[in-house]
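Heads up: the structure comes next, in C-alpha coordinates.
One protein chain is absent from this view; the other protein chains keep their places.
Moving on, here comes chain A:
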(Lines give C-alpha, C1' and ligand atoms only; values in the text may rest on other atoms or scores of the structure.)
Protein backbone atom coordinates (compact mmCIF):
# COMPACT_ATOMS: atom_id res chain seq x y z
CA UNK A 1 0.00 0.00 0.00
CA UNK A 2 1.34 3.44 -0.84
CA UNK A 3 1.36 6.02 1.88
CA UNK A 4 -0.74 9.13 1.61
CA UNK A 5 2.45 11.06 0.78
CA UNK A 6 3.27 8.68 -2.03
CA UNK A 7 -0.24 8.95 -3.38
CA UNK A 8 -0.03 12.72 -3.27
CA UNK A 9 3.11 12.65 -5.42
CA UNK A 10 1.32 10.85 -8.26
CA UNK A 11 0.30 12.96 -11.27
CA UNK A 12 -2.97 14.66 -10.48
CA UNK A 13 -5.73 13.37 -12.78
CA UNK A 14 -7.97 16.26 -11.83
CA UNK A 15 -6.24 19.60 -11.59
CA UNK A 16 -7.25 22.51 -9.42
CA UNK A 17 -9.25 25.27 -11.01
CA UNK A 18 -12.39 23.24 -11.57
CA UNK A 19 -15.49 25.00 -10.39
CA UNK A 20 -16.83 22.58 -7.80
CA UNK A 21 -18.04 24.19 -4.56
CA UNK A 22 -15.60 24.68 -1.72
CA UNK A 23 -15.87 21.58 0.42
CA UNK A 24 -17.36 19.45 -2.35
CA UNK A 25 -16.89 15.73 -1.88
CA UNK A 26 -16.52 14.42 -5.43
CA UNK A 27 -13.02 15.78 -6.23
CA UNK A 28 -11.59 13.74 -3.36
CA UNK A 29 -13.40 10.68 -4.68
CA UNK A 30 -12.04 11.18 -8.19
CA UNK A 31 -8.48 11.86 -7.04
CA UNK A 32 -8.33 9.01 -4.54
CA UNK A 33 -9.73 6.58 -7.08
CA UNK A 34 -7.58 7.59 -10.03
CA UNK A 35 -4.36 8.08 -8.04
CA UNK A 36 -4.75 4.50 -6.83
CA UNK A 37 -4.53 3.20 -10.39
CA UNK A 38 -1.02 2.75 -11.72
CA UNK A 39 -1.93 1.93 -15.32
CA UNK A 40 -2.98 4.58 -17.83
CA UNK A 41 -6.69 5.14 -17.53
CA UNK A 42 -9.58 6.36 -19.68
CA UNK A 43 -12.48 7.91 -17.79
CA UNK A 44 -16.16 8.32 -18.64
CA UNK A 45 -18.40 10.63 -16.64
CA UNK A 46 -22.16 10.95 -16.43
CA UNK A 47 -23.84 14.33 -16.62
CA UNK A 48 -23.81 15.91 -13.19
CA UNK A 49 -21.85 18.18 -10.87
CA UNK A 50 -18.59 16.45 -11.69
CA UNK A 51 -18.90 16.80 -15.44
CA UNK A 52 -20.24 20.35 -15.32
CA UNK A 53 -17.59 21.69 -12.97
CA UNK A 54 -14.58 19.99 -14.56
CA UNK A 55 -15.19 20.40 -18.29
CA UNK A 56 -16.52 23.87 -18.98
CA UNK A 57 -15.20 24.52 -22.48
CA UNK A 58 -12.61 25.76 -23.32
CA UNK A 59 -11.22 24.42 -20.06
CA UNK A 60 -10.87 20.93 -18.71
CA UNK A 61 -9.59 19.81 -15.33
CA UNK A 62 -8.84 16.29 -16.61
CA UNK A 63 -5.26 15.33 -17.35
CA UNK A 64 -6.41 11.84 -18.38
CA UNK A 65 -8.59 11.01 -21.40
CA UNK A 66 -12.19 11.79 -20.44
CA UNK A 67 -15.51 11.34 -22.20
CA UNK A 68 -18.92 12.62 -21.24
CA UNK A 69 -21.83 11.32 -23.28
CA UNK A 70 -25.14 11.88 -21.46
CA UNK A 71 -26.74 11.54 -18.05
CA UNK A 72 -27.83 7.92 -18.11
CA UNK A 73 -25.18 6.20 -20.16
CA UNK A 74 -21.71 6.48 -18.58
CA UNK A 75 -21.60 2.69 -18.18
CA UNK A 76 -22.69 2.03 -21.78
CA UNK A 77 -20.19 4.61 -23.00
CA UNK A 78 -17.25 3.12 -21.13
CA UNK A 79 -18.27 -0.35 -22.34
CA UNK A 80 -17.93 0.96 -25.89
CA UNK A 81 -14.52 2.41 -25.06
CA UNK A 82 -13.46 -0.88 -23.51
CA UNK A 83 -14.76 -2.82 -26.52
CA UNK A 84 -12.73 -0.54 -28.79
CA UNK A 85 -9.69 -1.24 -26.65
CA UNK A 86 -10.18 -5.00 -26.95
CA UNK A 87 -10.64 -4.74 -30.72
CA UNK A 88 -7.62 -2.49 -31.31
CA UNK A 89 -5.45 -4.47 -28.92
CA UNK A 90 -6.27 -7.69 -30.76
CA UNK A 91 -5.27 -6.02 -34.00
CA UNK A 92 -1.97 -4.94 -32.48
CA UNK A 93 -2.83 -1.25 -32.84
CA UNK A 94 -2.51 -0.77 -29.08
CA UNK A 95 0.04 -2.70 -27.09
CA UNK A 96 -0.30 -1.51 -23.52
CA UNK A 97 -2.49 -2.11 -20.53
CA UNK A 98 -5.16 0.55 -20.14
CA UNK A 99 -7.79 0.69 -17.42
CA UNK A 100 -11.32 2.04 -17.62
CA UNK A 101 -13.29 3.94 -15.00
CA UNK A 102 -16.74 5.50 -15.12
CA UNK A 103 -17.99 8.04 -12.60
CA UNK A 104 -21.59 8.95 -11.98
CA UNK A 105 -23.47 10.69 -9.21
CA UNK A 106 -26.34 8.97 -7.46
CA UNK A 107 -28.94 10.40 -9.86
CA UNK A 108 -27.06 9.13 -12.88
CA UNK A 109 -26.39 5.79 -11.23
CA UNK A 110 -29.18 4.74 -8.85
CA UNK A 111 -31.92 6.22 -11.04
CA UNK A 112 -31.71 7.05 -14.71
CA UNK A 113 -28.42 5.22 -15.33
CA UNK A 114 -29.26 1.96 -13.59
CA UNK A 115 -30.27 0.10 -16.75
CA UNK A 116 -27.10 1.09 -18.54
CA UNK A 117 -24.97 0.11 -15.53
CA UNK A 118 -26.78 -3.19 -15.06
CA UNK A 119 -26.36 -4.03 -18.73
CA UNK A 120 -22.68 -3.14 -18.79
CA UNK A 121 -21.75 -5.22 -15.74
CA UNK A 122 -23.85 -8.15 -16.93
CA UNK A 123 -21.86 -8.15 -20.16
CA UNK A 124 -18.65 -8.42 -18.16
CA UNK A 125 -16.69 -5.46 -19.48
CA UNK A 126 -13.51 -4.92 -17.52
CA UNK A 127 -14.08 -1.55 -15.92
CA UNK A 128 -14.67 0.10 -12.59
CA UNK A 129 -17.83 2.09 -12.04
CA UNK A 130 -17.61 4.58 -9.19
CA UNK A 131 -20.75 6.18 -7.89
CA UNK A 132 -19.99 9.36 -5.98
CA UNK A 133 -23.10 9.35 -3.86
CA UNK A 134 -24.18 12.67 -2.40
CA UNK A 135 -27.72 11.42 -1.93
CA UNK A 136 -29.70 13.79 -4.17
CA UNK A 137 -29.76 15.60 -7.52
CA UNK A 138 -27.51 18.35 -6.24
CA UNK A 139 -26.53 20.04 -9.48
CA UNK A 140 -30.11 20.80 -10.47
CA UNK A 141 -31.24 22.20 -7.13
CA UNK A 142 -31.23 19.42 -4.57
CA UNK A 143 -34.07 17.14 -5.62
CA UNK A 144 -34.59 13.73 -4.08
CA UNK A 145 -33.04 10.69 -5.73
CA UNK A 146 -33.53 7.06 -4.84
CA UNK A 147 -30.26 7.43 -2.90
CA UNK A 148 -31.74 10.08 -0.61
CA UNK A 149 -32.08 8.59 2.86
CA UNK A 150 -35.29 8.29 4.80
CA UNK A 151 -36.33 11.53 6.47
CA UNK A 152 -34.06 13.88 4.47
CA UNK A 153 -35.58 17.12 3.25
CA UNK A 154 -34.96 17.97 -0.41
CA UNK A 155 -36.71 20.34 -2.80
CA UNK A 156 -38.88 17.51 -4.15
CA UNK A 157 -39.27 15.79 -0.78
CA UNK A 158 -39.47 18.85 1.42
CA UNK A 159 -40.16 18.49 5.10
CA UNK A 160 -43.50 20.14 5.80
CA UNK A 161 -46.38 20.07 8.23
CA UNK A 162 -47.89 16.99 6.63
CA UNK A 163 -44.88 15.15 5.25
CA UNK A 164 -41.60 14.88 7.21
CA UNK A 165 -39.12 14.79 4.32
CA UNK A 166 -38.48 11.73 2.20
CA UNK A 167 -40.78 8.88 3.12
CA UNK A 168 -38.81 6.08 1.52
CA UNK A 169 -35.58 4.33 2.43
CA UNK A 170 -32.63 4.85 0.14
CA UNK A 171 -32.21 2.20 -2.53
CA UNK A 172 -29.44 -0.24 -1.63
CA UNK A 173 -27.57 0.09 -4.89
CA UNK A 174 -24.41 -1.62 -3.66
CA UNK A 175 -26.43 -4.75 -2.85
CA UNK A 176 -28.12 -4.56 -6.24
CA UNK A 177 -24.72 -4.53 -7.93
CA UNK A 178 -23.57 -7.41 -5.71
CA UNK A 179 -26.63 -9.35 -6.86
CA UNK A 180 -25.26 -9.18 -10.41
CA UNK A 181 -22.58 -11.60 -9.24
CA UNK A 182 -19.75 -9.48 -10.62
CA UNK A 183 -16.24 -10.02 -9.27
CA UNK A 184 -15.99 -7.02 -7.00
CA UNK A 185 -18.39 -4.62 -5.31
CA UNK A 186 -17.63 -2.26 -2.44
CA UNK A 187 -18.78 0.73 -0.49
CA UNK A 188 -16.50 3.38 0.97
CA UNK A 189 -16.28 7.12 1.61
CA UNK A 190 -14.03 10.00 0.67
CA UNK A 191 -12.85 10.13 4.31
CA UNK A 192 -11.46 6.59 4.41
CA UNK A 193 -8.59 6.98 1.97
CA UNK A 194 -6.83 3.75 2.89
CA UNK A 195 -10.03 1.76 2.64
CA UNK A 196 -10.97 3.38 -0.66
CA UNK A 197 -7.57 3.10 -2.32
CA UNK A 198 -7.25 -0.54 -1.29
CA UNK A 199 -10.66 -1.25 -2.77
CA UNK A 200 -9.79 0.50 -6.03
CA UNK A 201 -6.61 -1.55 -6.34
CA UNK A 202 -8.58 -4.72 -5.73
CA UNK A 203 -11.08 -3.57 -8.36
CA UNK A 204 -8.19 -3.17 -10.82
CA UNK A 205 -6.93 -6.69 -10.12
CA UNK A 206 -10.16 -8.52 -10.84
CA UNK A 207 -10.83 -9.53 -14.43
CA UNK A 208 -14.26 -8.09 -15.02
CA UNK A 209 -16.59 -5.38 -13.85
CA UNK A 210 -16.20 -3.74 -10.46
CA UNK A 211 -18.38 -1.25 -8.65
CA UNK A 212 -17.58 1.06 -5.73
CA UNK A 213 -20.15 3.27 -4.09
CA UNK A 214 -18.39 6.22 -2.46
CA UNK A 215 -20.16 8.53 -0.07
CA UNK A 216 -19.21 12.06 -1.14
CA UNK A 217 -21.04 14.60 1.01
CA UNK A 218 -22.47 17.70 -0.67
CA UNK A 219 -22.11 20.70 1.60
CA UNK A 220 -24.74 22.59 -0.36
CA UNK A 221 -27.42 19.92 -0.41
CA UNK A 222 -26.68 18.68 3.07
CA UNK A 223 -26.39 22.17 4.51
CA UNK A 224 -23.09 21.59 6.25
CA UNK A 225 -20.01 23.73 6.77
CA UNK A 226 -17.54 23.25 3.85
CA UNK A 227 -14.83 22.44 6.38
CA UNK A 228 -16.97 19.55 7.67
CA UNK A 229 -17.23 17.50 4.46
CA UNK A 230 -14.65 14.87 5.35
CA UNK A 231 -15.87 14.76 8.94
CA UNK A 232 -19.42 14.15 7.72
CA UNK A 233 -18.24 11.15 5.75
CA UNK A 234 -16.44 9.89 8.85
CA UNK A 235 -19.54 10.32 10.97
CA UNK A 236 -21.57 8.39 8.38
CA UNK A 237 -19.28 5.42 8.96
CA UNK A 238 -18.99 5.86 12.75
CA UNK A 239 -22.79 5.81 13.07
CA UNK A 240 -23.11 2.97 10.56
CA UNK A 241 -25.48 5.11 8.49
CA UNK A 242 -23.03 4.37 5.63
CA UNK A 243 -21.23 1.13 6.38
CA UNK A 244 -17.94 0.26 4.69
CA UNK A 245 -17.91 -3.18 3.16
CA UNK A 246 -16.98 -5.18 0.10
CA UNK A 247 -18.28 -8.20 -1.77
CA UNK A 248 -15.27 -9.94 -3.27
CA UNK A 249 -16.32 -12.78 -5.58
CA UNK A 250 -19.50 -13.20 -3.58
CA UNK A 251 -17.88 -13.00 -0.14
CA UNK A 252 -19.26 -10.20 2.00
CA UNK A 253 -16.84 -8.46 4.38
CA UNK A 254 -17.47 -5.47 6.58
CA UNK A 255 -14.23 -3.54 6.21
CA UNK A 256 -14.76 -1.11 9.04
CA UNK A 257 -16.48 -1.78 12.36
CA UNK A 258 -16.56 1.28 14.61
CA UNK A 259 -15.04 0.66 18.04
CA UNK A 260 -18.07 2.33 19.47
CA UNK A 261 -21.06 2.75 17.15
CA UNK A 262 -22.21 6.37 17.57
CA UNK A 263 -25.89 7.31 17.69
CA UNK A 264 -27.10 8.46 14.28
CA UNK A 265 -28.01 11.80 15.83
CA UNK A 266 -24.34 12.81 15.79
CA UNK A 267 -24.29 12.42 12.01
CA UNK A 268 -27.67 14.05 11.39
CA UNK A 269 -27.48 17.05 13.72
CA UNK A 270 -24.92 19.09 11.71
CA UNK A 271 -27.00 18.68 8.54
CA UNK A 272 -29.65 21.21 7.61
CA UNK A 273 -31.56 18.63 5.58
CA UNK A 274 -32.36 16.84 8.85
CA UNK A 275 -33.12 19.99 10.89
CA UNK A 276 -36.82 19.14 11.07
CA UNK A 277 -35.93 15.82 12.66
CA UNK A 278 -34.75 17.69 15.75
CA UNK A 279 -37.70 20.07 15.74
CA UNK A 280 -39.99 17.08 16.09
CA UNK A 281 -40.53 17.06 19.86
CA UNK A 282 -41.92 13.53 19.84
CA UNK A 283 -38.57 12.23 18.67
CA UNK A 284 -40.37 9.64 16.57
CA UNK A 285 -38.67 10.57 13.31
CA UNK A 286 -35.21 10.34 14.84
CA UNK A 287 -36.12 7.03 16.43
CA UNK A 288 -37.36 5.71 13.09
CA UNK A 289 -34.11 6.73 11.38
CA UNK A 290 -32.05 5.12 14.14
CA UNK A 291 -34.09 1.94 13.90
CA UNK A 292 -33.61 1.83 10.15
CA UNK A 293 -29.83 2.31 10.44
CA UNK A 294 -29.60 -0.40 13.11
CA UNK A 295 -31.62 -2.89 11.12
CA UNK A 296 -29.58 -2.40 8.00
CA UNK A 297 -26.28 -2.59 9.87
CA UNK A 298 -27.27 -5.81 11.58
CA UNK A 299 -28.46 -7.30 8.30
CA UNK A 300 -25.11 -6.39 6.76
CA UNK A 301 -23.14 -7.98 9.59
CA UNK A 302 -25.24 -11.11 9.27
CA UNK A 303 -24.52 -11.28 5.52
CA UNK A 304 -20.82 -10.90 6.23
CA UNK A 305 -20.96 -13.60 8.92
CA UNK A 306 -19.76 -11.09 11.45
CA UNK A 307 -21.06 -10.87 15.03
CA UNK A 308 -24.10 -8.73 15.58
CA UNK A 309 -22.55 -7.19 18.72
CA UNK A 310 -19.97 -5.52 16.52
CA UNK A 311 -16.98 -7.11 18.27
CA UNK A 312 -15.69 -8.88 15.20
CA UNK A 313 -12.35 -7.58 14.02
CA UNK A 314 -12.17 -5.20 11.11
CA UNK A 315 -10.71 -6.86 8.04
CA UNK A 316 -8.97 -3.76 6.78
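A few remarks follow.
Here is the rule we go by: contacts are C-beta pairs under 8 Å (C-beta built on N, C-alpha and C of every residue); 3 or more make two chains touch, one makes a residue touch a chain; residues count from 1.
Keep this in mind: contacts and distances are computed from a predicted model.
When the unshown chain is looked up in UniProt, the name that turns up among "Succinate dehydrogenase iron-sulfur subunit", "Transketolase C-terminal domain-containing protein", "Cytochrome P450" or "Histidine kinase" is "Transketolase C-terminal domain-containing protein". Residue A:98 is the one among A:98, A:176 or A:230 that touches the chain missing from this view.
Summary of contacts with the chain left out: across A:12, A:60 or A:296, the touching residue is A:60.
When the full complex is taken into account, the listed residue touching the unshown chain is A:52, out of A:7, A:21, A:52 or A:230. The hidden chain makes contact, of the residues A:20, A:42 or A:286, with A:42.
The residue touching the chain not shown here, chosen from A:28, A:79 or A:174, is A:79. Touch with the hidden chain on the side of chain A covers residues 40-42, 44, 51-52, 55-58, 60, 62-70, 72-73, 76-81, 83-88, 90-91, 94, 96, 98, 115-116, 118-120, 122-123.
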